[in-house]
Each structure stands twice: as structure tokens, then as C-alpha cells.
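Remarks on the structure that follows.
Removed from the display is one protein chain of the complex; every other protein chain stays in position.
By letter and in written order, the chains are A, B and C; residue numbering begins at 1 in each of them.
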Amino acid sequence: MRLFLIVEEPIDVGAIVTGAFRPDCGAVATFIGTTRVDEGAEVEGAIASVEYLEYEAYRPMADRKLEEIGAEIRERWEVGHVSLVHRLGRVDPGEPSVAIVVASPRRGPAFEASRYAIERIKEIVPIWKREVWSDGYVWVGSQVGTRSVE
Amino acid sequence: MRLFLIVEEPIDVGAIVTGAFRPDCGAVATFIGTTRVDEGAEVEGAIASVEYLEYEAYRPMADRKLEEIGAEIRERWEVGHVSLVHRLGRVDPGEPSVAIVVASPRRGPAFEASRYAIERIKEIVPIWKREVWSDGYVWVGSQVGTRSVE
Amino acid sequence: MSGVRILLFGAAADRAGTRQTEVALNGGATLAELWPVLVDLHPGLAPMRDTLAFAVNGEYARMEDAVSPGDEVAVLPPVSGG
Partner (left out) sequence: MSGVRILLFGAAADRAGTRQTEVALNGGATLAELWPVLVDLHPGLAPMRDTLAFAVNGEYARMEDAVSPGDEVAVLPPVSGG
């Protein structure tokens, strides 16, 4: 199983988590980011809301950046296993877009490393998402899109 | 699916994690404790090592304490889902003894609440483990057991 | 029924040599008063005193809390779940 992975299909979270279990580690911390949809706000008499997120990446740079984050984690903490998986394309509400799994002998490093991983992914991995609304889309972070109300 | 649970059989980690995905939450943090076995130390010419852990609980008090921790988390953080599952009986190396899953709209509360949950479980839930070695056992935290070298 | 049911767990069960016992009580008593009676029955528990917690009817209790006939008292070594 590859540990640093960009995929087009749904992430198999169960397999990624159980793949981290090792007899020399007592702690497995994971973080999974899922598409969140807030309650729609009424705009000009209609309720608009996010229907799904759509992700794109600059590959293979994005793949390499995931591996770099894995290497950074192994430098900073005592970990037995690190896996970082990011999905591309359409991700519906409640579905995972990213899964981070870290196994360590002790729980402190496992928690710290999993938190570090998601912050670094949001910082350096060339992946972009747009919110797709019923009336258009908006690139998150750039506020550029096709919605007339933005 | 019950959310606060003490079980005798292996924990279905995949089902517990994916059961936390909700469209109103963007972050799912989990912690899984697994049996860790350190390299055996040589004692009187023989290598001794932990073969497995064995857990017992004072029930139904332990069940209620898991629910209390869930209530504490909902008081302190904005969470959409909390599930705490602890296994009893023999747990082999690399197998999960406890699974904590928290979903929140944002990642900060998800991380904080999952960390809080494992600290509280170790503090107030009446569950005990003993290390079973090739030459006897030791109750963790009490250093009482049957091993002659302790 | 004038007895108090005592449940012992983990290392305390090992030290007592049993996982369950019964202590006779004439009327009420505190946990502090119950303890020496229990140690008379199971002297192996004595050295554990400072490490133990107690529950009465499934909830943590302090040494000054009351125990009545029919109650269930649990003797709890330092918990080690997780």
C-alpha cells in the first residue's frame, strides 16, 4: 500500500487506518477532512447552499509535497507509520477529501504529528478546491468564481 | 449504532470512523490505542516480552463513565458526533483496545476533544489492564502480579 | 440483608485472593470504618490502601461517605484503561 497518495476515487478510510496498526506503536491518531455544508443563507428570496466541493491538483508536485510532509514528520517525531491521502474531483457533503494517519509508540507524538500534517497540507500542497453552489462556483481562498452574488 | 460502548470482540475501527461523517462537520479526529510490545529485555539469560494485554472493567460503571466523558465533550466543544469504544479481554499486539472518534465543524475542536477523551478515559473509567508475559503477568499502574522478576 | 457486597478488581482482586466478598454491617458506617473490617478479612489488601479508590453503588465515593446494608462497594486500583 502506498502511503502518500492522491486519488480520484473515494478514500477507503477503514483500510488506511487499520493499515497503521503495528506492534511497536501504542497510539494511532488520524484526521479526516470531510465536505462541510453550512445551512443555506437566503439571498434575493432563494436559499443558496454549497452542493459539493471540487478539488484539483498540480501533479506530480502535489504528490511530492505529501511525501515531503511525511519526511518532515519523521524528522520531528518518533513515528512508526505516516500515511497522507488526498482526493481530487467532486467530493460530496460528509465525504472525506483528506485522510491523515500517524502511528507512534506514544500518544503525544501521534496527536502532534497528525495536527502538523493537516496544517502543512493546507500550507504547501498545490491543491485547490472550489465550492460548487446551485448558482455557480467560488474558488476557496481566491474568492474568484462565477456566482453573481459574490 | 451505540456511541459509548464496551465490547468483548475486536473493534470495527472502519465502521466507527466512517459512522462519524456528517455534512455539517468538516473535521473528524480519531485516536486509537493499540497493544504495544517493546523489544524484550534479557533477564537471567532469557528474553522476556509482553505477549498480550488483558483488560477488565467494573460494569456498568465503566459504561456510564464513557457516556459522562461524551457529555463533558459536548459541553466544552462544538461537536456533531462523539463515539468512545473500549475493548475488554485479551488484546494482541497491534490490535486496538480503545477507539475515540470526534466530528466537529472545524478541526481545532475535533483535535482537542479527541485528546481530552483519551486523557479522561485513562483518568476516570474503571478499566484495568495487565501485561501478560511469557513468565507471568503484571497489573499496569499497580505493579502487582505473578512475575518473579518484578 | 445486613451485608455490604464488596467487588474487587485488578490488582486488588489478586491481593485479596477473591473478586467478591461480603462484609456484615450493623446499621450504617463510613467507607473509612468499613476498610479495617475488609483488611481483617483480606490482609493482603493492606499495603494497597493509598493507591485505592472506592465506588459505592457504581459511583466514586470519599472515605467519609456512608455505606449502608445492601450497598455495593467496589475496590478500585489505579485505573489503566486506554
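In the analysis below, contacts are C-beta pairs under 8 Å (C-beta built on N, C-alpha and C of every residue); 3 or more make two chains touch, one makes a residue touch a chain.
Not measured: the values here are computed from a predicted model.
Trainee: Would you mind listing the shown chains in contact with the chain that isn't displayed?
Mentor: Listed by label, the shown chains it touches are A.
Trainee: For chain A, which residues reach the chain that was dropped from this view?
Mentor: Counting over the whole complex, chain A touches the hidden chain at residues 33, 55-58, 60-62, 64, 86, 97-98, 118, 121-130, 139-145.
One rule holds for everything that comes next: only the chains that are shown with their structure count from here on.
Trainee: Once you find the CA centre of chain B and the CA centre of chain C, what distance in Å lies between them?
Mentor: A distance of 26 Å separates the two centres.
Trainee: Averaging over Cα atoms per chain, report the distance between chain A and chain C in Å.
Mentor: 50
Trainee: Among all residues of chain A, which ones touch two or more of the remaining chains?
Mentor: Residues of chain A never touch two or more of the other chains.
Trainee: If a residue has to touch 2 or more other chains to count, which residues of chain C qualify?
Mentor: There are none in chain C.
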